[in-house]
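Let's look at subunit A:
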Amino acid sequence: MMTMINTFLATKGIYFLTLVLLALGVAGIIVCNNYMKKLICMNVMQVAVIFFFLCLGQKSPGTIPVAMDTAVKASQYINPLPHGLMLTAIVVSLGTTGVGLSLLLRIREKYGTIEEDDLIRREDLMTRKNKDGGDRK
Partner candidate 1 sequence: MNFMALELRPLCAVLISLTASGLIYVLGEHIRPNAREGITLTAAVLKIITVYSMIPAVLAGREIRLELFSIVKGVSFAFNVDPAGMVFACVASTLWILTSIYSIGYMRGHGEKNQTGYYAAFAMCLCATTGLCFAANLITFFIFFEVLTVATYPLVVHYRDAEGTFSGRKYLAYTLISGQIFFAAIVIVYSVSGTMDFVPGGFITADMLPMPWALVVFFMMIGAGIVKAGVMPLHSWLPAAMVAPTPVSALLHAVAVVKAGAFCTLRVVLYVFGPEMAKACYGADILAWMAVFTIIVSSFVAMRKYNLKARLAFSTVGQLSYIVLGICILTPYSTAGALYHIVAHAFMKITLFMAAGAIFVTTHKKDIREMVGIGRRMPVTMMAFTAASIGIAGFPFFVGFVSKANIILGAVSMGKPVFVATLIASALLALTYLMPVVLIAFKKNVDNPEFAERGDAAPAMLIPLVITAVISIILGIAPNAGLHLFDLAVMAGNQIFMPLM
Partner candidate 2 sequence: MRKTITVILLIISVLVPFMAFDVLPVIGDPQSAPNTHVSDYYIENAIEECNSPNMVTAVIVDYRAFDTMFETTVMFLAGLSVVIILANKPKRRIPAHSSLRRMKDAGGRPIYKTVNKDVMISVIEPVILIYAIYVLFHGEVSLGGGFQAGALIGMTYLLDIMVVKRDRPIFDIPKARAAAIAGFGPLIYALTGIVTILGGGLYLEYNKIPLPIHHAELHSIGITAVEIGVTIGVAGTIITILNALMERISFDDDND
């Protein structure tokens, strides 16, 4: 039993960790009431996927993929592709976070809150106000 777990952890344990991270991110997005926390959870989730990809690029005897001399053997260096891909993913998540933050800023300026239930209450209030205004006209 212990050996099984040990082998599992040694060979594939890291996947488990990334998936736990992912699950935490998803759960956070659903559970959290605060929009800022949701944004953080979103980032956690993205980081989990980035880990996942980097795990795929691991190679046991390999080193960083910068060629030391002209004769190159494939087994010497780790897989450069996931790193390249994840650079893109990081930039994308950065961009998304930036947009998310600025949206949050707008929300807070308009509604004065970034708590979800509070916000929904305020939206309802606004709708009712608009309707009343319409009737009065």
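In picking the candidates, the idea was that all candidates are chains of the complex that A comes from, given by their letters.
As a convention for this text, contacts are C-beta pairs under 8 Å (C-beta built on N, C-alpha and C of every residue); 3 or more make two chains touch, one makes a residue touch a chain; residues count from 1.
Remember, predicted model here, so these are calculated numbers, not experimental data.
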item: Candidate from this complex that touches subunit A, chosen among 1 or 2; value: 2
item: Residue numbers on subunit A that touch candidate 2, as the complex places them; value: 8, 10-12, 14-16, 19-20, 22-23, 26-27, 30-31, 55-62, 64-68, 70, 72-77, 79-85, 87-88, 91-92, 94-96, 98-99, 101-103, 105-106, 108-113, 118, 122, 126
